[in-house]
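The other protein chains are all here in position, but one chain of the complex has been omitted.
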Amino acid sequence: MSLKGATALVRLAQNPRCEVLGAMVMQEGPETRFFERVVGTPYDREYGERQSSKRRGTQFERNAYAGDARLLREALAPMVGLQPDDIRVRNLLDDYPGTKDDARVARLRITRRLLADSLAGRAAPHLIIQPQLLVPTKPGPRPYFFIAPDVLVWMQQFGLYVPADLKSFVVRENEVSRADLARVRLQLGAQSLALMHEYDHVSGGKTVVPATGLLIFSHPNGLRPHAPRTEDLRGAREAVRLGIEAFLRHRRRIDGLRAGAEPYTVTTDLVPHFEEACLAQCVMSEWCRSSVAGRTRDLGDSAGQLLGNIELARVTGLLLGTTMAASDAEQAIAAELQRIANEYGVRAA
Amino acid sequence: MMEIHELRQEEKELERRLAEVRSQLSAKHQAASGARFIERRPLRELILDTLGEARTPLNSLLIASVFKPLYERDVPATRFGTLSADEQRSFDSSRPRPVYLCHCLTHDRGQAMKRFWARSDWPLEDRIIGPMTGRVLFLKGAEWVIQLASAAGEGADADRLRFVAADQARDAGCQVQRGNFPFRDWITHIQAQITRYSESDRAVRVQAGSELATRLGERALLFGAPGELTSIPGTSKRWTAKSS
Amino acid sequence: MNDRARTSQDADQVMDEAIDRALHGDTPLVIVNSPPGAGKTYLVECAAIAAAVGAGMRVICLTPGVVQAYDIAERLLAYNLPRLELVHAKHRETPARLSGRLTVSNGWGGALNNGPGVIVANAHVIAAYRNQLPSGSFDLLIVDEAYQLAANNFLPVADLAPRALMVGDPGQLPPVTSVDTSNFEAHAHPVHWALPTYLLKRFPRTPVYSLPSTRRLLPDTARVVQKAFYPDLSFASVVDPASRRLRFDVSGIHARLDPALDALASGASIVAVVLPGASPAHEETDPELAAVMAGLVERILVRQGTWVGTRRLGQGDIGCIDPNVLTGGAVSDRLRRAGLRDVRVDTVERWQGLEVPIAIVRHPLSRVGDPEPFDLQAGRWCVSLSRHQIGCIIVGRGSVDDVLREYVHPCDTAAAGGRDDVWSGFQAHCSIWAELQLRGRIFRMGNDS
Partner (left out) sequence: MSNMQDTLTRVLARHAGRALPIRSTSSLSADPSSAIGIATIKIVTEEQIQAIAFGSLGRAPNLIARLDPIGRDVTDLLPFARFLIEAIEHALEHEGELRIWVPHGETMAALDVLGHRYWRNQNASPEIVRMGEICRILAHEAIFAGQQVIADSAQLLRDHAITGQTPIEDGHPDAMLAWFDRAVTDPVTEARQRSRFPASGILVNTPDRRDDDRIEKLRKEAKGGLTAGRLSAVQGEIRRVLSAGVQREWDLMVAARAAFWGLGLPTTGLDTLIDLSRKRLSAALMQGHFPARRADRVAIELDELDSAQRVTEQSMLEADGAARLRAKRAGAVIAGHVLARNQPKRGRHPCSIDVETDQTVVRTRRDDKVVVVGTNVSGVVRDIAVAPSGGIRVRIEIMNGVRSTATLDAGTRIEIMEQAGAYVRTREFSQAAARGVWMFFGDTPPALAPGTWRRGSPLAIARRSRRP
């Protein structure tokens, strides 16, 4: 799985300060390939989507889109403000199937036309399935990101389309893991940003796209859509925007360093920004972690912030009394460490 | 008005009977000559025949799902792409064919809906997709598959066909219980839905048909009007993610 | 008539209409949204009096907490009422300010609510005696500070009267809950929500009135607060700045603290004093910051700060607002050691609903590490910045600039389908800080502290 489209923007939004991530986004091909070329050994951890979840995702979409998207029409009727039978649907994969760029461009053309039709008051579909959008980052390599929401839903409340994403993971009441929520909101944020761009394209900047998106999870019983969740995307959209700005900065620096070579070749000259969260989502995390090895940040973000990413040896020196405290802060830390050591029966020396 | 209504009912009944007869024929045909004979027939011919039997444009996904039980043939999605290209090449060649496999066209711009297949010898308005035609075509396709399944005999292929029909019925919102195939109920349910849309949908298609016929050439009327250029990345210079 | 007078007249008109509709209209529920210091309690008083005296109604005024009930009861003592009764829990003692001045009942008593008049109580205590109170025991139910009352706490008492008037400030802290409510966020009945918010979700056509003016905040503060916290509730100040002037009889000599105070005296009603660097990570409090907060209190008193035309400011006229109990404790400690024991230092939750001439507020982002949702919550910051009648001094660390610049929104701060209040809070923080910077209201202290 390579870092493309919304996935790339989500990752950039989550860690905008990481230049290594910037290089991974610039580099074509899968992340593991990037890892292998930089580190020189095969990536030995789990990576990418499992067959089982791919199958489920595909089946969920199939169920949702079948019968002219009957289940989706039923789930989204309250947002559209019409009876399910009166909702118009257009599945752009019927117009132009395929995942190659020519198909994407064709779907982008149709999407733009439908947005224009809707703004002009012409009969446009209420649900556009598999639309195509993009976010430009031109000029430069990777001049744009293709962004493809699952659905664009015309919401009566705004008189405009908003992006909706189908997520096949089961939601019982409303429990979605925080990590999943952050990721899917950022995906919607990227889609909303791309929709802003496309509306801007067809209406000359006159349309204000609401920072709203819809999440459609799966019901525990069978692969049926749950009641859609209306998501507040103000924060996510801004986070993605900052991620794009960061990418442009990284790209400039990487281009300056690589002199035409492939981005991975300059990785060692880049500044990684290792965070705890990287361990759960980035193939390069262990490699980047070496930049904080033996330092307090290796114990987590909080440790790095509170102790100022000093060497762990120094902190334990304070505990053992082998290091002289250089400040009131260090003195207090030494005292507290010794107190805790006594409390837990850890021999200081 | 009553008279028209009765005639429509009669027409529907005759169509149902015709579909039954055709499917029995094709079943017998297979039994007699074996699947190998069908295997030898080119895909385009099989699709043309299938469309002829269905008498309605069909979505390539549906065609693929019925070809397995009908002709023991797997049709990969990509095959439809090459089929379209072949058909256009043959149209451009010097040897015209009596009938072409072609695409349905969007009602407003006459562009191809590549997944919806039709026959060139059908009236133009039957090949046009209006705002609600997608639903009508799905329902008609589902009705056709259920008719086929109801007329099919026994055996693995017939079972497979019944399952495809059950999927279609479920997608159309019919009650589907495992191992239960109330074909008539399903068809009644689906026909009621078709009736809900058919008149207004037909009006849009007839209107669009007469307009497109004057705007598009013969080739475009079969394979769709060419799409205009799309600017990539397509942003105006002033656009920044901050705007709007 | 100038704008102020006109806005003030508009406010009276809105109050009249809202009360009239609640008392005599054909809808059983009326909601009044009010910005800080817009005269919520005055509206509640007037509604209660108009109902009991003007319409001979049996009225019950419910509040989220008992202290708010005491305050309303005290305000109502200023009127001639056929009957005024206070109900509070069995274990409570009547505050001295009310003792002997009205009928007080510990728990519900049979002799109460006899004929036209007003009963004041907190929602919980009435709910506990609900079995003794049939539906329709009252003619009008008024809820004060309705946005601080969770809908579930109102459920048992919702049908005590056929008519309800709910008054509250939508920009302040939502009701506190100790449990994880994310599973109920997308529920058809999110009864953990603030009462009016829940009811407006269920009945969006409920008549809602908005008070257009604040009588507490000066125009200078009102503009900043309205823009940052009340995008959907437009209001203006009706305060005449001439009536809220601060004067220091002793001129400033303290180079680090006095310039901010002088700015207050010159009419800037909201300023910030910023210490360099970040709070010390190794301590649970920030002694330097506490010293500055206490120091500001001292300087106001030493320089004989005077509310021109009203009084010389005393300890009771200055309040310290600290979002955190521990850091607030450090400020109290400093003040105690300076012999200033009557200066109130409290958390934001406890300052809610109160006002004070001068507020000294600790900036919640003066912390080490990434801000927590608690630090960014819009309601908390809004309450902090809307308690003062004359001036507000925000005391913070230089690290606030970095926190606002470096913040990466985690996007996981709201439950699925919920509104992202943390993001709203971050935006409000940015807006306030940018405004203060723009107006040159941030006084940065040197490193010589």
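Worth pointing out:
Note that the chains take the letters A, B and C in the order they are written out, and that residue 1 is the start of every chain.
Simple rule for what comes next: a residue touches a chain if its C-beta (ideal position, glycine included) is under 8 Å from a C-beta of that chain, and two chains touch if they have at least 3 such contacts.
Just so it is clear, the structure is predicted and the values come from calculations on it, not from any experiment.
Among the chains on display, the ones the left-out chain touches in the entire complex are A, C. If you put the hidden chain back, the residue from A:A116, A:A227, A:L306 or A:A325 that touches it is A:L306. When the omitted chain is restored, the residue from C:R97, C:R311 or C:R336 that touches it is C:R336. The chain that is not drawn here is touched, among residues A:R62, A:K138 or A:R172, by A:R172. In the full complex, subunit A makes contact with the omitted chain through residues 42-47, 50-53, 55-57, 168-170, 172-173, 175, 220-221, 276-277, 279-280, 286, 296, 298-303, 306-307, 312, 315-316, 319, 333, 336-337, 340-341, 343-344, 346.
Within the complete assembly, residues 12, 15-16, 19-20, 23-29, 45-47, 49-50, 53-55, 66, 78-81, 91-93, 127-128, 130-131, 135, 151-152, 154-156, 158-159, 162-164, 177-181, 184, 187-192, 199, 202-203, 206, 281-282, 284, 325-326, 328-330, 332-333, 336-337, 341, 368-369 of subunit C touch the chain that is not shown.
Please note the rule applied: only the chains that are shown with their structure count from here on.
A straight line joining the Cα centres of subunit B and subunit C is 65 Å long. Averaged C-alpha coordinates give centres for subunit A and subunit C that are 38 Å from one another. Taken residue by residue, subunit C touches two or more other chains at no position, since every residue touches fewer. None of the residues of subunit A touches two or more other chains.
Against subunit C, the residues of subunit A that register as touching in their complex are 13-16, 171, 173-176, 178-179, 181-182, 185-186, 189, 215, 217, 227, 229-232, 234-236, 238-239, 242, 301-302, 305-308, 328-329, 332-333, 336. Across the interface of their complex, subunit A is touched by residues 182-187, 280-283, 368-370, 408-420, 422-424, 426-427 of subunit C. If you check the complex, the residues on subunit A that touch subunit B are 66-68, 70, 85, 88-91, 93-98, 105-106, 108-109, 112-113, 117, 122-123, 125, 134-138, 143-144, 193, 196-197, 199-201, 204-205, 207-209, 240-241, 244-245.
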